[in-house]
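Removed from the display is one protein chain of the complex; every other protein chain stays in position.
Just so it is clear, A and B label the chains in written order, and each chain counts residues from 1 on its own.
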Amino acid sequence: MARIRLQSVSKAYGGGQAAVTDLTLDIADREFVVLLGPSGCGKSTTLNMVAGLEEITRGTLLFDDEVMNHTPAHKRDVAMVFQSYALYPHKSVFENIAFGLRMRRVPEAELTRRVHDAAERLEITHLLQRRPSQLSGGQRQRVALGRAMVRQPAVFLMDEPLSNLDASLRIAMRAQIRHLHAEMRTTFLYVTHDQAEALTLADRIVLMRDGVVQQLGTPHDIYERPRNMFVAAFLGSPAINFLDGQLSTESDAPCFRRGELSITLPPGIAATATRDIVLGLRAEDVGPVQDGFPVLRGMVDTAMPTGSDQFLGLKVGGNDVFVRVGKDSAVREGETISLGLNPARLHVFDKASGLSLLHGHS
Amino acid sequence: MTIVVNTPSRPLLPIVVRGCGLAVASLLLLFYLLAPVAWLASSSLQTGREIVSVPPHWIPDHPTLRNFKAIFSAIPGLGASEAPAPDGTNSGGFIPSTAGNLLPAMLNSLIVASIVVLLNLIVGVPAAYAIAKIRFRGRNLALYTVLATRVIPDIALVVPFFLVVRKLGLLDSLTSLIVTYLAITVPFSVFVLASTFEQLPDDLDRAARVDGCSRSQVLLRIFLPLARPALVAVGLFAFLASWNEFLLALMFTQTAASQTLPIIVAAFTSDFTVSFSFLNAAGVLAVLPPAILAVVFERYIVSGLTAGAVKG
Partner (left out) sequence: MAAAVSGRYRLPHEERAALGLLAPLALVLMAVTLFPILYSLWISFYGLNLRRPNRMPFVGFDNYLSVLTNPQFLESVGRTAIFSVISVIAVSILALLAALLLNQEFPGRRILSACLLIPWAIPSVVNGLMWKWIYDANYGALNGALLQLGFIDAAMVWLGDANKTLGLIANAFVWKEVPLASVLLLVNLKAIPADLYAAARVDGAPAWRRFLHVTLPALRPGFMLVAVYEAMMAVRHFDLFFLLTEGGPGGASDVVAWRIYVETFRNLSFGTGAAMSYILAVATLLMSYGLIRALAQRV
């Protein structure tokens, strides 16, 4: 139940290293925003600043219309789930969940009711009298969730809560978290380095690198229209293929040239674009050769069937290109194949700056 | 090369040899540690006559508690209660008139040590928490400075202490002892507590703050309960250091009003007219509280030292 606004927020430590630079973000009430990026990109620092656990060096943080820069953490209406769960070892599960309510002097009867409700919701009622050391990883994670849920906060913060779970549990928990968001009708701010997690959970994603926002948008937006090479490479599995080449004009159309390879590019590339460019091709964006479509020809270096799909490692003009074809494709290693490329699905970047030449800066 | 495999019935000899070796070593260590103290105790139970026998009686023939009785019931002013040894050796043999000072001195030591422990916790715990958990400029400098105060030998501090204390009119008062003991014990306390707090996960601190605790509440409700063993260790160290301290007490105290146990015992030691058995009895009384504390709380002491050693 809060709109969070970060205005040109920066965080620098004493030694001068900037953890976050000039971050501006407007999170609507009840939105699920994911802060995504590699380690050290500043996503956890940003979360901590919203929580009040770190000082904001410069800029303004607002909850609704109230400036929160100088409000200490314990006075903000936020709840947080930590990667390590951070359960209090000397308290029972019940007390762990109840602690935040006790500190806010919620009356005992109400407190007990809320704790039991949360415990039921998370199916941990039978664990209420145990200590954290007696629980499994998954159980502890649910207690951590319960502790945050029970507070019914204005802002729900999560710092890589699923990272310590094994893969199958992680996928199940993602669904749980989406349900939680729908039920609680609260603003969620979620940090992860897992791009798949971000794509499935987020209403909007903030992709960060070295403290600077690379792109902000819906999952679809960021995936389909990456603003730079970093964004394009970070999202999507397997990673996008990059091919160096030259920009030239043929029959009034922009064209990607690389040795013998010539691919017509979609219109919209600025006329003043430089000549050295990088072509971005996602593995799934290839298909059978079709009329009017540019063709990619390469030699099959490795064929990797995965049961549901088949991945081919192609050698195209000396480069490795990874593509996905149907599982029934009967290609063999050593063969040369041709694939059709949909120009609308190609990405073009300026080699020097890494910026996209197609998708402008919103 | 033939490979020898242990037969199902495990060979007995190595086990027996190891067992014997350990037993012998243990006994030697035990003897080294306890024999002097045992002799102290034995001497304290001997009469003034028996104690000067040659060769010494390792176990008293006629154990007596009269030395201890003298301490407990001594009324200042009454003189000797033992005749000198018959062989004329000048071993004194008297129970000094100042025997009655021993128990009050013990009380002084107890008061000083207890207050020092309390103050150690009050001053040291917040400081340790700040050093361990708050990222502030000069944090490392603070810790090193605190530890550096202990590099200076106490002797070097005695003179200025003495002059200042005298100027403040605090000579011969327990206050001067309490304050100086606090200053010499608190660096180690801060060091051990900071190490302990540092080992507690940062996330716990963060979780508690998000849950609604101010910094001091985090300390009280989360960190202190989890640091109980370290707190016990720190308290013990401070208590023992205060109880045992000699040099500063020697300088600052002049009369029985403020003299602590080590001073009184030292006074007896340098008094040639005092009976040896009495001397040893005073020693036993001085040893009992710290020895009992050490034995009972051994585990905490070791873990406290461990925290210091690992960090150092």
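Here is the rule we use: a residue touches a chain if its C-beta (ideal position, glycine included) is under 8 Å from a C-beta of that chain, and two chains touch if they have at least 3 such contacts.
Computed from a prediction, not measured in an experiment: that's the story for all the values here.
A.B. asks: Hey, which of B:111, B:158 or B:171 is the one touching the hidden chain?
C.D. replies: Only one of B:111, B:158 or B:171 touches the chain omitted from view, namely B:158.
A.B. asks: Of B:70, B:174 or B:301, which sits in contact with the chain we cannot see?
C.D. replies: B:301
A.B. asks: Pick out which of B:45, B:70, B:127 or B:207 touches the chain that's been left out of the picture.
C.D. replies: B:127
A.B. asks: Suppose we count only contacts with the excluded chain; which residues of chain B make the list?
C.D. replies: Residues of chain B in contact with the hidden chain: 19, 22, 25-26, 29-30, 32-34, 36-37, 39-40, 43, 51-56, 89, 91, 122-124, 126-127, 129-131, 134-137, 139, 142, 146, 149, 151-161, 163-164, 179-180, 182-184, 186-187, 190, 215, 240, 243-244, 246-247, 250-251, 261-263, 265-266, 268-270, 276, 279-280, 282-283, 286-287, 290-291, 293-295, 298, 301-302, 305-306, 309-310, 312.
Everything below uses one rule, namely that only the chains that are shown with their structure count from here on.
A.B. asks: Per the centroid of Cα atoms for each chain, what is the distance between chain A and chain B, given in Å?
C.D. replies: Chain centres of chain A and chain B, defined by C-alpha means, are spaced 58 Å apart.
A.B. asks: Within their complex, state which residues of chain A touch chain B.
C.D. replies: That would be residues 14, 48, 51-53, 72-74, 78-80, 82-90, 99-100, 103-104, 147, 151, 157 of chain A.
A.B. asks: Within the complex, which stretch of chain B touches chain A?
C.D. replies: Per the stated touch rule, the residues are 137, 201, 203-204, 206-214, 217, 222, 225-226.
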